[in-house]
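Note that one protein chain of the assembly has been removed; the remaining protein chains are unaltered in position.
What follows is subunit A.
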């Protein structure tokens, strides 16, 4: 008998014009002590299923059809007050971002005791004892002391543990986890997944894990449901679905996950996307403006040479220099990038990889060290003209496609701005022609020019960013986590586009990512960073085959992979 049983669930969001169906006829069930994964890309309706189950659909969403049963009791038709009493007591929920899930102005103790006493008839002292016990169970050291702290005094992974403790306050029968590890570093992710699995078994909780990450599904779940645009396209045991996917969407979704184990030239794309194969006009680079007049002199030796870059941020100010305290973001980082290659920087959050990008592009001034680009010292550029010339050769693509484009400007103006600013074209009609060609070339089409950024999806916006970066005819691109905010199918498209552009234009790239699989496919050489230090630099294949530094080995071992699933299953079967 399954604890949670969802039958024929259809959720609709009526709007003035029409009705949007977020999930259509979804059937799922979870047993106690088992973990069900719901996987899909953005817009698949996977979060909607979770929200509908716990009765927190965003307005104006409603359950149009179907039933939800919790341990034999129908719960989708309960009145709001009974539903509220169910939440937290019988169904717990864990959200994606541990940094925002906790009330920043109340102590952990307050939030825990508040929740415990709401659901269980305990005195304040008993509730506190239970809270300490819970914190201990989720692996927070010194729970007695830490319980009286505020959320900001915990790290991201620790906060997610607190969130899990809060979800488990009243021993719920079902826990729904909506992207529980997406915002976390890979090593923290591994810990949290382990914790969830352990708690699920110990407390005999039925768990629903909603994620876009096939690796999480492989590591964690017993059953998996694959959703695509509101439909449940495949449902079954995890190892079966992942090992032998039946539905073409599942097949292409699994294929699109960048493989960390082998290097392929191009990313397999999710080809199950309707209407995506629009043929775009490809421009002939050799005769086009974009390829023409690339008057950069070839350089001997490395194009970019970074030596002993040190970057410090002031953490404690004082009138006396000796009392000031600094956080060392970069500690004597040095590497070379040769023309035409892609150099990867990999590391967890806080390792300083983005700081390197900012120093190179001149957003930060380093405390020490030098950076030479095409033989010119970057950190000491004073002349405005020289700075501009340097900026023209070096462009940046940022992580967040939503905040890196000015939402009040049309796409045409966004892409044209660098051309006009650097006076790269003489007439307006020429500028317009170049913008049109660029938009075609990155796969957006001319029609995009008249629109505003908010009319595009994340992947399309990232294409706009790329078009804008290309508009100065740069020879060096700095890509700071360009795809980490995107779905896996979109990620494959964007990475392929970057590869194509690199081949055509002979671009040199600094590629920053936390994702080892992506790094492996994109880069010729890789640098591994931790705590502001560059630990190891080597050829890509060499790094993956024979990592030298212990930290690199650790990183490699932590990659959640589909291989892991088949391996653990093999062991099970052998045992």
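We take it that a residue touches a chain if its C-beta (ideal position, glycine included) is under 8 Å from a C-beta of that chain, and two chains touch if they have at least 3 such contacts; residues count from 1.
Following the convention adopted for this analysis, contacts and distances are computed from a predicted model.
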| item | value |
| --- | --- |
| Protein name (UniProt record) of the chain left out of view, among "ABC transporter permease", "O-acyltransferase", "DNA mismatch repair protein MutS" or "Copper resistance protein B" | "ABC transporter permease" |
| Residue among A:69, A:87, A:422 or A:549 touching the omitted chain | A:87 |
| Touching the absent chain when the full complex is considered, from A:4, A:52, A:135 or A:166 | A:166 |
| Selected from A:54, A:70, A:337 or A:356 as touching the chain missing from the view | A:54 |
| Per the touch definition above, residue among A:118, A:299 or A:390 touching the missing chain | A:118 |
| Contacting the left-out chain in the complete assembly, out of A:95, A:154, A:373 or A:398 | A:95 |
| Touch residues of subunit A, complete complex, unshown partner | 54, 56, 84-89, 92-93, 95-97, 100-107, 114-115, 118-119, 150, 152-153, 163, 166-167, 169, 315-317 |
